[in-house]
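The complex appears here minus one protein chain, its other protein chains still in place.
This part shows subunit A:
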C-alpha cells in the first residue's frame, strides 16, 4: 500500500480516527468512529463533510472561449452544453461508440472556460480521452486543489457563515468566491440527495477549511461507507457498478441527462459517440433497464445477486448492481437491471441470496425524496 496516493486531508482523517481503506488508488476514510449508520443519519438530519479530493478536477479552455469548448465537448457527451447558462452545471456522461458509458461527470460553464469533475477511477482515461478528442482545447488537470462536499439540510447555514453569498445559489449553480481559505470554487450539488455544496479549495487551505466546517456542531465527517448508502438511497449511480461501458444511458434510466436539443428532432441531435444506438433505444426502448429494488425481507441483496422471474427454475433475468441497507428507509435497498417487461413498479421478482430465492419488489427511485434547493 506504500504507493497509495493521499489527499490533502489525510492527516486530518487519521486525527479524527477514520478507518482508512484503499479506494481508486487513494488512501481514503471509509468511516469515522461514529460508524456508517450514524454518519448516514447525520447527513440526512444535519450536515456531513466528505473528502472527495480523489476525484478529477479538469479545466477545458479553447481560443474560442466556452462556446468552442462546449461545442467540441458536445461530440463526447449527449448533453446540451452550448445551452448551459453561465455559472451553471450539468450532469453528463462520456459515451463510447457502442453507446456504453465511459464515465459520468459534472460539466460547468464558468464563463470563459469549462470546468469538469470526473470520477477518481476514470480520471486518467477521461483526461486522455479529452486530450485526444478535443483538438482545439487545452485540457488542464488541476492537481493543487482539494475537493470537499458539505451535504445536508444544515449545509446552507453552515457554509453561508463562512462564505457569505452561497445561500443565494440554486441547485446546480456554480460560483467562485473569495474567502479566508483563498479562492473557493463552489457548486450547489452533491451525491447524497440532500441540499449541499461541493467546494474546491487550494490544497494548502483544505485542512483549515475542513476544520472550520467541522467546528460547527451541525457538521460531522462522513466516510465512503455512508457516502455509498446515501447515494443509493438517493437513486444515484455509482460508476463501475450501476453503469459502465456495457450499459447505455437509456438502459441506465439516465435519459433525463440528455436534453431535448441532443435528442432525435433536436437542433443538435446526435453527434456523440454511440448516438445511433442511444437514439434508437430512446425511440424504441431498451431491452433492459435499471430499476430500484426493495427486498421484502430484511436481508440486503448486494451487488452481483442474481435476479429471477420466479421463485423456482429458470435462468437469471438480471442482477443487482448495488445493494445495501438504507439507514433512512430502515430497510434493505438495491438497484439492478431487468428486462423491460419486468421493470414495472410493484412487480415482484426473486433475488438469490445464499442459495435461497427471496422476493424483491421493483420500486420507485429515489428511495428517499431529494431535498435539492431548486
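Rule of thumb we're sticking to: contacts are C-beta pairs under 8 Å (C-beta built on N, C-alpha and C of every residue); 3 or more make two chains touch, one makes a residue touch a chain; residues count from 1.
Here is the rule we go by: contacts and distances are computed from a predicted model.
Note on the omitted subunit: UniProt lists it as "Glycine cleavage system H protein", one of the names in "Protein translocase subunit SecD", "Glycine cleavage system H protein", "Peptide ABC transporter ATP-binding protein" or "Cytochrome c oxidase subunit 3 family protein".
In the complete complex, the hidden chain is touched by one of A:18, A:36 or A:122, namely A:36. Remark: the omitted chain is touched by one listed residue; of A:299, A:342 or A:370 this is A:299.
Among A:50, A:272, A:325 or A:350, only A:325 touches the chain left out of the display. The chain not displayed touches subunit A at residues 31, 35-37, 225, 229, 298-300, 302, 324-325, 327, 332, 354.
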